[in-house]
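Only one protein chain is missing; all other protein chains are in place.
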Amino acid sequence: MAQYAAVLIFLLVGIGIVLFTFFMSRLIRPSNPYKAKNQSYECAEQPIGDSWIRFNNRFYIFALIFVVFDVEAVFLFPWAVAFGHLGLFALIEMMIFIMILLFGLFYAWKKGVLKWV
Amino acid sequence: MTEGLRTEEFQVNMGPHHPSTHGVCRFILTMDGEVIVRAEPVIGYLHRSLEKICENRTYAQCIPVMDRFEYCTSMCCNEVFALAVEKLAGIEVPEYAEYLRVIMMELNRIASHMIWYGTTALDLGAITPFLYSFREREDILDMFEMTCGQRLTYNYIRIGGVSKDIPPEFIPKCKEFLATIDHKIDDYERMLTENPIFMVRNKGVGTLSPEMAIAYGVSGPSLRASGIKYDLRRDDPYSIYNRFKFDIPVCHNGDCYDRYIIRIKEMRESAKIVRQALEQLPNAEVNTGKMVKANFKPAKGEVYSRIENSRGEMGVYIQSTGDTKKPLRVKMRGGSYNQLQVMPELVKGVKIADVVAIMASLDIIMPEVDR
Amino acid sequence: MGIIKKVPVYAEKFPGGGIITTSLNYIFSQSQASSLWYLLFGTACCAIELMATGASRYDFDRFGMIFRASPRQSDLIIAAGTITKKMAPRLKLLHDQMAEPRYVIAMGGCTVGGGPFYYDSYAVEKGIDHIVPVDVYIPGCPPRPESLFEGCLKLQEKVKLQKIQDWS
Amino acid sequence: MTFEELTTYLTEKFGDKLELLETGKFEPFFLIKKENLVEICEAVKTDDKLLIDFLCNIGAIDTGEKFEIVYNLASIKKNIRFDLKLVMEYEGAEVDSVQEVWPCSNWYEREMWELYGINIKNHDNLTRFLLPDEWDQGHPMLKNWDAPDFKRMPEVE
Partner (left out) sequence: MELIGIFKYLYEQLVATGIPQVWVDLISLVASAVIIFGVLALIALFLVWWERKLSADFQQRMGPMLTGWHGLIQTVADAIKLIQKEDITPTKADRPVFFWAPIICFVAAFAVYVTVPFGEGLIVSDLNIGILYIVAITTFTVISLLMAGWGSNNKYALLGGMRSAAQVVSYEVPMIVAILSVIVFVGSLSMVDIVESQALIYQWYIFRMPFGPIAFVIFIIAATAETNRTPFDLPEAEQELVAGFNIEYSGMKFAMFFLAEFINMFTVSAIGATLFLGGWQGPFLPSWVWFLVKTFGLVFVFMWFRWTYPRLRVDQLMEFSWKFLLPLAFANLILAGWMKYSGWFNW
């Protein structure tokens, strides 16, 4: 686990450094908020309506396919590491695995899911 | 796939302060995700009431105001007003001055197309072409500057001729420029024309059918990209354009890519015209014409003169009562006005990135719209 | 918070504290002056000259001036071109939304005082100085890129003269 | 078509509905009545010999006594150009919209409505356009228009 202590320390030191610079800047910078300044910038116009709405961002299907492939990538990592010892059987098995996934991708493609409507 | 989900359309202001609305145009975009459902242009942020100002100026004083009408091609603005008044008053322009006018207008057209080229590339995210085209534009501006002392608002073409003769170093400089311009345009083309990203961004985007183009009064390169061979320099020759041989490039798809191709070709054609004009330039008599005086009063009448500007048909309607030295009414028409009007039709159902591409390819600049 | 304003008050109580104040002052004002990011704001003819100034022959980048599209990140608004009555509230809003410290250059006759549209125009704001505070005026219609440079250098001089005790 | 051919053709076709003006230079200007406007526009657009498909410009004029409206027309296919002109009194100035004939007339008419106060019948979108949203000083292009901060150019001789 000692290896991973480094990760934790890096995260903490990173956050610490950023907060420190924010604090330094806070000591130096001017601060003069007022209504017009804190208004959302929308090309120098009054914003129309709120931006926290349910809008159709049209890529959740991509996100779903991404999850499929990302999980698959997790399976592939151990395979790739151990591949040197496993030989032909692992290669063919993995080819089948990838083929199934690619077939799924192809199916989604033909279904028109990969089109950003 | 999306029936079960409730999504909302939302409205976004694009402009008046937006990097790619070419001035201060504002679109109220109604969007569904990234897709435009409706676009409503709001103009008038640059409405400077040029027409009202012209009504209160003498004819000679109107020319500088016309400079600000369409600052990318001020020479053409000067010409269209001068042409109208010359028709109204029956003034003959000396041949030498006519040649100078043509040279200046065509150089200005190249300069204007260079601004268009640079900003189009910039709007699509490529920054370097912008700097290349502005580099060559500076050469043209140098020539204008040595002639009339200004870089942008020239006040050079006046009623009855041109304000002054070109300096002796103009012709060598111009010849030097013309010798290199074709290679420079080749450079421009190498950067964008065959660029795969540029092609997918432009091909099939913003297709303007010829019927719609005519119905909405779209003119100039944008009309010719839709397959209609209509150029006022050929169809209604003003000045001395019937003395030159030049092609009128036409494309047939009417999309952004075709509008790009047309303008690139037009730069070459303009260079061709300048070359011919320099050859034919009469050396024997240097007569730049007689300028009109402040108390000049043309006869009663009205005229609508039109020329082919780099952004389409530019026209000016002048009515004179015959007894005052100020025009009764000056009404200006710029190509961008109609091209902006057709924008809401073109942007329906495209992505927000395409709005920028279409606007750039139509080459809209706002002073022509708002005046 | 602006604690920096107090630095001269406390620092000068110590021997040699003035050196701290002046060197801080020097570093801060010098770096502000040499990194004026300007807002992409152009309305009319001057905008073309502004673009030409950013392009190869003149090159704003030499002074460390680059453009930003968002007012939050820019220090300088170069009001290039005519400001009409319809545009004036928008210019004010843009200026309001810029993060302080912020500066304004009025470029061209129209923004200085109406320029060629002073007479007979019902729509043009006659000078922007009653909308936003202006630091440098550059006359001309449009000003040459060289005069824009001169204006920017003048602004840099002005920024360099700032004292940290005067900060807002 | 030359000037003469065009004028004879048009006067034969429409008879007394239009009248050639002498003030027009270079291009024929025809005076028409506003009742006939849409009818004539439809006719010149569909006429085989004219095919006026391109509306260049619409401009209103305040002559100090009455309003005039000029329609600058052109045909791209036949390469001909002429202009139509309407005259009307200040009182109840009103004109039919020609946006059914040429869609691009929309903005020109809107501008006319805003700057001159000429009402446009059958127009689909008569709203604030060039002037600021909160504008309340009337129609600025009128000859006798004035406002407190409106400065006229001093006369110099």
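Lettered A, B, C and D in written order, each chain numbered from 1.
One rule holds in what follows: a contact is a pair of C-beta atoms (placed from the backbone, for glycine too) under 8 Å apart; a residue touches a chain by one contact, two chains touch by 3 or more.
Predicted, not measured: the structure shown is a model, and the values here were computed from it.
For the omitted chain, the shown partners it touches in the full complex are A, B, C. When the omitted chain is restored, the residue from B:Asn56, B:Gln150 or B:Asn195 that touches it is B:Asn195.
Contact with the omitted chain, checked across B:Val12, B:Ala213 or B:Met366, is made by B:Val12.
Interface with the hidden chain, as seen from chain A, comprises residues 2-7, 9-11, 13-15, 17-19, 21-22, 24-26, 28-33, 35, 37-43, 47, 50-52, 57, 59, 62-63, 65-66, 69-70, 73, 76-77, 80-84, 87-88, 91, 94-95, 98, 101-102, 105, 109, 114-116. Touching residues on chain B toward the chain that is not drawn are 10, 12, 18-20, 34, 121-128, 131-132, 135, 191-192, 195, 197-198, 200-201, 351-356. In the full complex, the hidden chain is touched by chain C at residues 27-28, 30-32, 34-35, 55-56, 59, 61-64, 66, 68-70, 72-73, 75, 97, 99-101.
Note that only the chains that are shown with their structure count from here on.
When the interfaces A-B and B-C are ranked by C-beta pairs in contact, the top one is B-C.
Measuring from the averaged C-alpha position of chain B to that of chain C gives a distance of 31 Å. Chain centres here are Cα averages; for chain A and chain C they lie 39 Å apart.
Note: centroid distance chain B to chain D, computed from Cα atoms, is 24 Å. Shared contact sites, meaning residues of chain B that touch two or more other chains, fall at 16-17, 44, 47, 49, 52, 56-57.
For chain A, residues that reach two or more other chains under the stated contact definition are 44-45. Taken together, the chain C residues at the contact with chain B in this complex read 40-45, 47-49, 51-52, 55-57, 69, 71, 81-82, 84, 86-87, 90, 94, 116-117, 119-124, 141-142, 144. Touching chain D in their complex are the following residues of chain C: 84-86, 118-120, 122-123, 126.
Here chain D touches chain C in the complex through residues 130-133, 137, 140, 145, 147, 149-154, going by the rule given at the top.
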